[in-house]
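One protein chain omitted, others in place.
Chain IDs A, B, C, D and E follow the sequence of writing; residue 1 opens each chain.
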Amino acid sequence: MYSVSVRSHMMIAHSFRGDVFGPAQRLHGATYVVDVEFRRADLDADGIVVDIGRATDALGRVLVAMNYRNLDEDPAFKGRNSTTEVLARTVFDRLATAIRAGELGPGANALESLRVTLHESHVAWAAYEGRLS
Amino acid sequence: MYSVSVRSHMMIAHSFRGDVFGPAQRLHGATYVVDVEFRRADLDADGIVVDIGRATDALGRVLVAMNYRNLDEDPAFKGRNSTTEVLARTVFDRLATAIRAGELGPGANALESLRVTLHESHVAWAAYEGRLS
Amino acid sequence: MYSVSVRSHMMIAHSFRGDVFGPAQRLHGATYVVDVEFRRADLDADGIVVDIGRATDALGRVLVAMNYRNLDEDPAFKGRNSTTEVLARTVFDRLATAIRAGELGPGANALESLRVTLHESHVAWAAYEGRLS
Amino acid sequence: MYSVSVRSHMMIAHSFRGDVFGPAQRLHGATYVVDVEFRRADLDADGIVVDIGRATDALGRVLVAMNYRNLDEDPAFKGRNSTTEVLARTVFDRLATAIRAGELGPGANALESLRVTLHESHVAWAAYEGRLS
Amino acid sequence: MYSVSVRSHMMIAHSFRGDVFGPAQRLHGATYVVDVEFRRADLDADGIVVDIGRATDALGRVLVAMNYRNLDEDPAFKGRNSTTEVLARTVFDRLATAIRAGELGPGANALESLRVTLHESHVAWAAYEGRLS
Partner (left out) sequence: MYSVSVRSHMMIAHSFRGDVFGPAQRLHGATYVVDVEFRRADLDADGIVVDIGRATDALGRVLVAMNYRNLDEDPAFKGRNSTTEVLARTVFDRLATAIRAGELGPGANALESLRVTLHESHVAWAAYEGRLS
């Protein structure tokens, strides 16, 4: 199995509902350093997993929709918590949609799975990984 | 698959038996930066993998039993080497016991597996991963 | 010159006023990984720069006052931007006050200067350093 | 599953053929920070995955053959691009050959799989992982 | 003293002349992760050291002139080695010129000094720091 990973980041505000969150129930924020791993069984004719320029651009479009925003006001998270786990899944789903829409080029059809990791500090991070249908 | 990871550390002394260890047969020590990845298929109603506060506390209790100690004198490692690999397994087993005992809360029943990584330097680390029964 | 450094973090929300900030004029947030370097010319009789336990506790008290909060509502930043630079200075000033108040122990009188660095992402950080009067 | 990982690096020059590479079609270079993860189900009698000294030496021999060289002149990459993905596979194949040849000691027969990761910058990396036959 | 730092990178090929360089006399390459620290005594009216967007853009223009190139063919390094130290100085000089030319905005006149660090691997880096005239 081959993979290529790229790193970017976003800076957002949000708050959580639920006693389990303690002081994080207050409005606060986070820098999420975002790693996306693109995976496939074999390389294409150029010897790559994916066009890294297109992959980076697609990730950038996903992040710009959340970056420098208060996610409490984002309809995508209405009625649920925008936890690190939920945001990892959100980035996964939106990248999967971009891949299916051809934004990463025709060769991206061969991608089999993604792993999205969001680092919220030097001591905590969350990830979602899944197959691309 | 979702995961949440937390990082902590411990500082211990020990020595190894066996020619393969060379100078590490002498009494020496290590800082282990410890990463624990908690995994499950779906999030709970709060949108999380595990109560990260409880998970961090449980990891702290596991590490405090070894931290600032000479592991050569710890009965848990009598007759065997407390290598990085063995210590990763030890942390795994003790956290698994804590999860089964309910220390991470009832929601932790849904955890499926753990990966425990111990970094012994900037150029070497070891891990143990396994399912939670 | 000797120094000892410790790392902690805080997660806050805020917004900035001024065209120079572009999209950061919106309410957003940040994880700040905070490094504090304590400096002095000579070590004390124990062979240390400062009681690292007390230093860490004092830093913790400084950060808890801002952690998991919306700094736009903090009177300390009324009428000015809580930029990374301003926050580095704020941490410096509050730690200097704690040192003068004896919170780091009597040996901390020998501390000569501090450097406070706030990492806002993997590609940007700010610092303030100054002498302790 | 247990694993042990070691880190090393190499510094090479190369160029790529194919419009997808944009400016990387020109002769340029890279530092590759190379991580190799060695995996097996159980530990040996010494409590280790592999003799880390032998593993590091074997990795060193693999890297010295490429280090400080222009890979465009290396017959191993004639007619194809020495992308980060291709280099990860090359390191994998050569380490697998060394393991089969007994260079990591007889205990290395129990190794089941390897993961080779090449970091080309702080924001991009590639990996190849596979089973050892 | 306040500072703001930004990180970027470039990937180049080059070779060195001189027995001291050993195998690095061959054509090889490097990824340089580049950190630039901008320093001044006081903040501007917005509470910042420099417009970080303009600073990042200026650094980008400096790096693009060397990125994805063979520095042996760059007239700027004719007759001398493009060592990590020399490249750190080159980035410093070109950024200093950009600051004097007003590319970082009028507020950048208050910048007092820069420190440019080039990381060539996880175990080696070089820096040049100096005052801005």
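One rule holds for everything that comes next: a contact is a pair of C-beta atoms (placed from the backbone, for glycine too) under 8 Å apart; a residue touches a chain by one contact, two chains touch by 3 or more.
In this text the structure is predicted, and so the values were computed from the model without any measurement.
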Residue ranges of subunit E at the interface with the undisplayed chain: 16, 18, 20-22, 80-86, 88-89, 122-130
Residues of subunit C in contact with the chain not shown: 1-8, 37, 43, 46-49, 51-53
Touch list for subunit B against the chain that is not drawn: 7, 9, 11-14, 23-24, 26-33, 67-70, 120-123
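The criterion applied here is as follows: only the chains that are shown with their structure count from here on.
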Count of contact steps on the shortest path from subunit A to subunit E: 2
Chain centre separation in whole Å, for subunit C relative to subunit A (CA means): 30
Junction residues of subunit A, two or more chains touched: 7, 122-123
